[in-house]
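One protein chain is absent from this view; the other protein chains keep their places.
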Amino acid sequence: MTTVLESLNAGLHAAMETDASVYVLGEDVLDPYGGAFKVTRGLSNAYPERVITTPVSEAGFVGVATGLALSGLRPVVEVMFGDFVTLITDQVVNGLSKYGWMYGGSLDIPIVIRTPMGGRRGYGPTHSQTLEKLFLGVPGLRVLAPSAFLDPGALLKAAIDDPGPVLFVENKLQYQRRLDDPMFSALAIQHDRQEGYASAATAGVAGAPRPQLTIAAYGDMAERAGEAQIKMAYELEIFSELVVLEQLDPLGPGGDLPRPLQDSLRRTGCLLTVEEGTFTHGWGAEVLARAVEASSQKLAVARVAALDSPVPASRALEALVLPDIDSVVGAAQKLIAALDG
Amino acid sequence: MTTVLESLNAGLHAAMETDASVYVLGEDVLDPYGGAFKVTRGLSNAYPERVITTPVSEAGFVGVATGLALSGLRPVVEVMFGDFVTLITDQVVNGLSKYGWMYGGSLDIPIVIRTPMGGRRGYGPTHSQTLEKLFLGVPGLRVLAPSAFLDPGALLKAAIDDPGPVLFVENKLQYQRRLDDPMFSALAIQHDRQEGYASAATAGVAGAPRPQLTIAAYGDMAERAGEAQIKMAYELEIFSELVVLEQLDPLGPGGDLPRPLQDSLRRTGCLLTVEEGTFTHGWGAEVLARAVEASSQKLAVARVAALDSPVPASRALEALVLPDIDSVVGAAQKLIAALDG
Amino acid sequence: MRDSAARYRAMLRIRRFEETILDKFATGIFHGTTHTYIGEEANAVGVLEHVRDGDSVFSNHRCHGHFLAYGGDMRALFAELMGKATGVCGGRGGSQHIHWRNFYSNGVLGSTIPVATGVGLAGRLRGGDDVVVVFMGDGALGEGVIYESLNMAALWRAPVLYVVENNRIAQTTPIELAMAGGIPGRFEAFGVPARDLTSSDVEEVAATAGDVIEEVRETGEPRALVIDTRRFAPHSKGDDTRAESEIAEMRANWDPLVIHASRLGEGERETITEEVNAEVEQAFTTALGDPEPRVEVGAA
Partner (left out) sequence: MRDSAARYRAMLRIRRFEETILDKFATGIFHGTTHTYIGEEANAVGVLEHVRDGDSVFSNHRCHGHFLAYGGDMRALFAELMGKATGVCGGRGGSQHIHWRNFYSNGVLGSTIPVATGVGLAGRLRGGDDVVVVFMGDGALGEGVIYESLNMAALWRAPVLYVVENNRIAQTTPIELAMAGGIPGRFEAFGVPARDLTSSDVEEVAATAGDVIEEVRETGEPRALVIDTRRFAPHSKGDDTRAESEIAEMRANWDPLVIHASRLGEGERETITEEVNAEVEQAFTTALGDPEPRVEVGAA
């Protein structure tokens, strides 16, 4: 019963063991604490000289890590809360994502920036956001998110081996999810390549009739979408295909819709995108646009996301703002109803 | 023959004259220089005590301006190049856009951040970008872009009067455009409200037959789209309706598609979005998604934008990467062909 | 300028408030996180007693003590941490994002420093002698925007007092691993004169802070006050990686309540203690009974 957290931690251990050029930098990453969310636990005990705890200088240490990468090392940087990627925007957008290209295309920048996004913990407006959308569509940057449906640790290790820069988007509540969650035993899951080394999982309730609807999701919301999928199948007889993507951007080869998603849409003609970030200009907008552009028939489409609001601290308000299982179910019902009606 | 630059400059002068709480901050904004692109020219001579030239501290002076706004003043901040908004992301996303809401909803933050985006000057990868997409979909932030089809100075003055925060996106090449450009005398232009105090212009070649295609655009690309529209009408007999929006986000009331765009799409059933920023996760993705979500019929859709690449310095390479009149014409032709075929 | 009893009461209110939070956290009534001020009460009380109506105060993640010392309502703070409608920000902000009158806190380290500087500058532009007090920790000094702000504060003469609460640790990171050079020097290098005080005696803090704030008021210029202090409790509610002996030493030598207690008669202390216990109990129970926020949210 491995959790996402354990898998990521194991991936880091494996990367540091097999490659002496891997360094870990971040705030409070040293043992015994092992990072605010414990993803780096055990690393500084095992590799004291390759784990560097930093001052509270997000822009600065991402820049320093870029220098390590320019020098042929493989830094893995932890930004303690995803909300603080706002502080590294310049180093990412005008720095590490451009160097490879703008200096003539000859340079590798093997850096991974890991950070946990997400709410539902009552941390309030500056510690609960899902901000990866800020970094979607940045040329030269690969944005990944692990999933309990696939192999988080393997994805992280592959990202560390990537010669180019990667933003690796984790999620606070996802850490405790089990990779082999019995909750999902009802699902038949098929694995495919998405793009590069990223994978996609296509899940459907085993033995269910032809799917009416394709759900595209990633990260923690993919797992919530999986729960919604099961609930819909058993309680509402709405049958769906869930396509879980590890790579948020670029979506597929050349940025096109990834194959597994294309295939599913060919089967269903109906797309529901699901993400935890705010609705407007989210990940779903690009997925929806690519799907519509690629399709000859009229697709039924909808997006599930957070309200266009900051994330409140209060449990009641937070639950209202953030999407969850019922938001997915509700949106799916409306889509299907519109199709039938 | 007023230019966009003169109109914006006049808007600033008018705002400072009518409201003593308006302050201008930015790098090199003092006369005789009057700012890198001269938008603030004459202000420091006229209002020496209300124009503050700053150190090269974008995050810092945006934060300081936020403090002025919290105190009831109306700061207008200039970020010298749009590429440097990467440095103010935290102050915008976790600061000024949230304060009004997260502190209980009682606070006004009347700040305007102005900055010129755009390439075609060979300034290279860090001085040529169109990065407003980083700030589209930030709850609590209004993103505006002036257009030569409407009234840049009036929009800027209204933004300064806005009790909430505004990102005001200008464009380097747009500054020299004329508001009454004879080039556009062939166009019949109708003005409507878009949302709040922002306007929309709907343009069509006077006396042309029923439009086949709706082009949605803003800023400098709207003016290039206007040229494309005329070229298409006279040379290719492709008739289009150009909807120019001053407000990029939120698009319309509640974030929905603005009325003028809805109306035009009802007439044409065919949407082409046009922007200078990179393609993936651009403004067009959200416009396209909203249009498709709102439409019962199948819309023909396509997006024109820059290649997903940094902006090269070389003239030849820059022309390849950035969209222009011919990109709009080409995309329109393909859309129309697909409809007919 | 307050008397000893008032100061003792002010510090004890903070101590009991924070103890109650830690004590009750496990029960789950507080959704979210907390950063308690236990051990550092003398700073908030000693500094903020000099703040007047037109002044503004900016705080950080560890803001409960600052808020209470500023005059904030205890029940409203309990309610905010419980996410109730009666909370300081109606449950939107939670523990780290508090606003009341001219008091503001934000959870992003360093991010409030330029904003506080701007409020100070606005005061000078408007005229008058209002000042701004902004609190930051030693760890926050890692953020570059702080130095951008100091430079502007000195250049533009913003009447701001920058207070560094140097408890020599950031979350789990000891200052030795995070800071090169010295703290006062970092202010002086940007033209902001700094005073250094090693004490958790509220009288000493109040005296020094009084002088510096007066200086800021009179000159209209920025100053810094660096207070060496100690954090007794865990960073947040969770595990503390420090040795127990280290904590014990702190509690023995640095407790502002113990240090100040001797200045009060025992009877006086007991009365205050009973009254504060009752007040905290009362505020807590009232907040607990307060209504949840009406569930409707829209972006500002």
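Letters A, B and C mark the chains as written, and numbering starts fresh at 1 in each.
Throughout what follows, a contact is a pair of C-beta atoms (placed from the backbone, for glycine too) under 8 Å apart; a residue touches a chain by one contact, two chains touch by 3 or more.
Keep in mind it's a predicted model, so treat the numbers as computed, not measured.
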Chains on display which the left-out chain touches in the complete complex = A, B, C
Sole contact to the chain not displayed, among A:Leu107, A:Ala154 or A:Ala294 | A:Leu107
Who touches the missing chain here, A:Phe61, A:Phe149 or A:Phe168?
-> A:Phe61
Using the touch definition up top, pick the residue from C:Met82, C:Val145, C:Ala170 or C:Ile259 that touches the left-out chain.
-> C:Val145
With the full complex in mind, choose from C:Gly182, C:Gly238, C:Gly265 or C:Gly289 the residue touching the hidden chain.
-> C:Gly182
Among the options A:Gly11, A:Gly82 or A:Gly95, which residue touches the chain absent from this view?
-> A:Gly95
Given the full complex, what residues of chain B touch the hidden partner chain?
-> 27-28, 30, 32-33, 36, 53-57, 59-60, 83-84, 86-87, 121-127, 307-310, 312-318, 320-321
By the contact definition given up top, give the residues of chain A that touch the hidden chain.
-> 23, 52, 54-55, 57, 59-73, 90-91, 94-95, 97-107, 139-140, 164
Against the chain that's been left off, what residues of chain C make contact? List them.
-> 142-148, 150-151, 154-155, 177-182, 185-186, 188-192
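Just so it is clear, only the chains that are shown with their structure count from here on.
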Which chain's mean C-alpha position is the greatest distance from chain A's?
-> C
Which chain would you call central, comparing Cα centres to the global Cα centre?
-> A
Separation of the C-alpha centres, chain A versus chain B, in whole Å, is 30
Whole-Å separation of chain centres (CA-atom averages), chain B against chain C | 42
What is the distance, in whole Å, between the centres of chain A and chain C, each centre taken as the mean of its C-alpha atoms?
-> 36
Chain A: positions in contact with at least two other chains = 83-84, 86-87, 124-126, 308-310, 312
In chain C, residues with contacts to at least two other chains = 90, 92-93, 97, 106, 108, 144, 299-300
